[in-house]
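One structure coming up, written as structure tokens, with questions to follow.
A single protein chain has been omitted from the complex, and every remaining protein chain is retained in its original position.
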Amino acid sequence: MDDLNQLLLGFQVALTWHNVLFMVVGVLLGIVVGVLPGLGGPNGVAILLPLTFGMDPTSAIILLSSIYWGALFGGAITSILFNIPGEAWSVATTFDGYPLAQQGRAGEALTAAFTASFIGALSGVVLITFVAPLVAKFALRFGPAEFFGVFFLTFCSFIGMGRENKAKIVASLALGFLLAAVGLDTISGDLRLTFGAPELMKGFDFLVVVIGLFGVSEILLTIEEGLHFKGKRAAIDLGVVLRTWAGLPRYWATLIRSSVVGMWMGVTPGGAIAASFMGYGLAKRFSRRPDAFGRGEIEGVLAPETAAHAAGTSALLPMLALGIPGSATAAVLLGGLMIWGLQPGPMLFIEKKEFVWGLIASMYLGNLAGLLIVLATVPVFAAIMRIPFALVAPIILVVCAIGAFTVESSRFDIWLMLIFGVVGYVFKKLDYPLAPLVLALVLGDRAEDAFRQALLGSGGDLSVFFSNALVSSLMILGLLLLVWGPLGDLRQRLTRRGGNDQPPREIAGSGAS
Amino acid sequence: MAEASSSLPERGLSRRLVEILVALLLIGIAALALWDSYGRGAGWDNGPENGFFPARVAAILAIAAGAVLVGALRREDSVFVTYGQLRLVAQVFVPLFLYVLAIAFLGIYLASALFMGLFMVMLGAFRWWQVALAVVLTPLVTFWVFELQFRVPLPKGPVEAMLGF
């Protein structure tokens, strides 16, 4: 109960006028950096960091963490409207968000995404408030074998259920793994698959590939149909928010499941990106109509957004309690903490109580402020779909080029974006699923690193992956999910045998795997 | 996009041809990866060597692409994209390609302005002042946001250098 008093005290600190002002400024700025691909939370935080040196630490962290909230919300906007994930964790949001926008339901999709973000983030904050030190200690139990277990589980929960040609799913997944392997190998310190080309040395950045595969290719696909966007008739009144909300309680199971998955991935620290994919994969698994996923299912927007933001928020917990940044933004915040003379780590909760609780209180308020602000902008963003294609398309492409460049400040990445734009166009038309490629690209080398780190430690003994209860249960759960998919397929096929169940192949929806 | 099932016999690029080309390309990538991985060691030396996984994955990729290739040869051919659609796609792709090329020489600001103008004139029905406005505003707004506000330097060319940036 002492904690609760501390929290109330924290609210008093956070609710002063100038702190509320910082919150609003931070959220708005965060939305801007979240919307522009390539610029992310880390940029926003890093840019403002020097300005905050003169401020008192509590106001400074409120301002900076509000940017974080804004960026979390903002990442979903371009994913839904233009199929361009503003942040890596919004990729899974495009799978159903963009088809919804094409059907003229952009307002609904945006509302669902924002609300889901809010719920996910809120569950993360509640976790931080009540069980911080306890849960933080749990993260220490994760060695390389356990990390591999988490990644394995993510892969298993997501793949093996596509309706596409199985060979194409495998090819797409394998290509993703290969792309992830390009560049410097952490374990051996050698360059791999670069063929002596300095441009390949840095490997394929996830965001650059995704901007090309999803964003650029979508413009090319759209123009085949003529010079217009499909989602032109988007409703542009605030009523859409209330109408969407009315339908949300139905998805309580998905929201809870994704929150739990996200919190787990944030603390462990599997990360928000893995969480979003896992949330999406599980929602599809448990859904009564998995076939509707990838074609504009509200649940397919809710699940990844809730999971990503529960994870993103929970990731702040290891940062505060252990001094490990769970994300790049958290890393920059961590640097900021130290510049203000605060040493993150277990002692922070004891020595700087008012700061910690001020921060936690600002998380509640910043998250709420963020939700209100982004919901108010839903009609504005939905109205973008009404702008003529010949004006919006070049703007999107310019933003894509800038985004691809800013990720690594590399001109070569703009060419890569173009190449992957063509790859995405061809792959989508040939029914190669893109989602497995993206998943393997983002988690492939991390899974491989963890695998090899574990074997280095065990002297090459594979039993390390079943050496304790934690890693064994992760692996077994993964294996179960892996066989569940094909078994379900088989059962469906047996029961439906004889019927004309030709799977529709001509859906243009993205990454319908 | 239901051209495959529609009865209109519109002429276009053969889907089978594209399937085969993509599958061959994937096999080529797999071969490159195999060659690179075995060059560095793809065995198991107290745990996987650094070429172990890329080599296995490349082999899987080659097999999967092979299966796609066989499937493409056996399935009935259809139209990948009609020539009419291809012309539309080219209308976007060619300016985009020139844009990326121009960034290397002119920097991103000037190239973006030219790209905006070209795109709007070619594909839209805008009045001249609308185009002019877009051409002027695009570089100015991006410059203000990225260069001045976020302090993210974007590629610049000779014109910016003349202006002292």
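For clarity, chains are labelled A and B in written order, and residue numbers in each chain start from 1.
Everything that follows uses one rule, which is that a residue touches a chain if its C-beta (ideal position, glycine included) is under 8 Å from a C-beta of that chain, and two chains touch if they have at least 3 such contacts.
To be clear about the criterion, contacts and distances are computed from a predicted model.
Student: Match the chain absent from this complex view to the correct UniProt protein name in "Tricarboxylate transporter", "Putative mRNA 3-end processing factor", "Putrescine transport system permease protein" or "FAD-binding molybdopterin dehydrogenase".
Tutor: Missing chain, per its UniProt entry: "Tricarboxylate transporter".
Student: Out of A:143, A:262 or A:421, which is the one that touches the chain we can't see?
Tutor: A:143
Student: Tell me which residue among A:101, A:187 or A:301 touches the hidden chain in the full complex.
Tutor: From the options A:101, A:187 or A:301, the contact with the absent chain belongs to A:187.
Student: Which residue numbers on subunit A touch the omitted chain?
Tutor: 42, 46, 49-50, 53-54, 139-144, 183-191, 198, 201-203, 318, 322-325, 328, 330-332, 334-335, 338-339, 341, 343-347, 408-410, 449, 453, 456-459
Student: So which bits of subunit B touch the chain we can't see?
Tutor: Interface with the chain not displayed, on the subunit B side: 39-40, 151-153, 164-165.
Methods note: only the chains that are shown with their structure count from here on.
Student: Measure off the straight-line distance from the CA centroid of subunit A to the CA centroid of subunit B, and report it in whole Å.
Tutor: The mean C-alpha positions of subunit A and subunit B differ by 23 Å.
Student: Under the stated contact criterion, what part of subunit A meets subunit B in this complex?
Tutor: So the residues of subunit A in touch with subunit B come to 32-33, 36, 39, 43-44, 47, 165, 167-168, 170-171, 174-175, 177-178, 181, 185, 187-188, 190, 192-193, 195, 216, 219-220, 223-227, 388-391, 393-395, 397-398, 401-402, 405-406, 409, 411, 414-415, 417-418, 421-422, 425-427, 429-430, 432, 448, 451-452, 455-456, 459-460, 505-506, 508.
Student: Quick check: in the complex, which residue numbers of subunit B touch subunit A?
Tutor: 1-2, 4-5, 15, 18-19, 22, 26, 29-30, 32-33, 36-37, 40, 44, 46-51, 53-54, 57-58, 60-61, 64-65, 67-68, 71, 80-81, 85, 88-89, 91-93, 96-97, 99-100, 103-104, 108, 112, 115-116, 119-120, 123-126, 134, 138, 142, 145-146, 149-155
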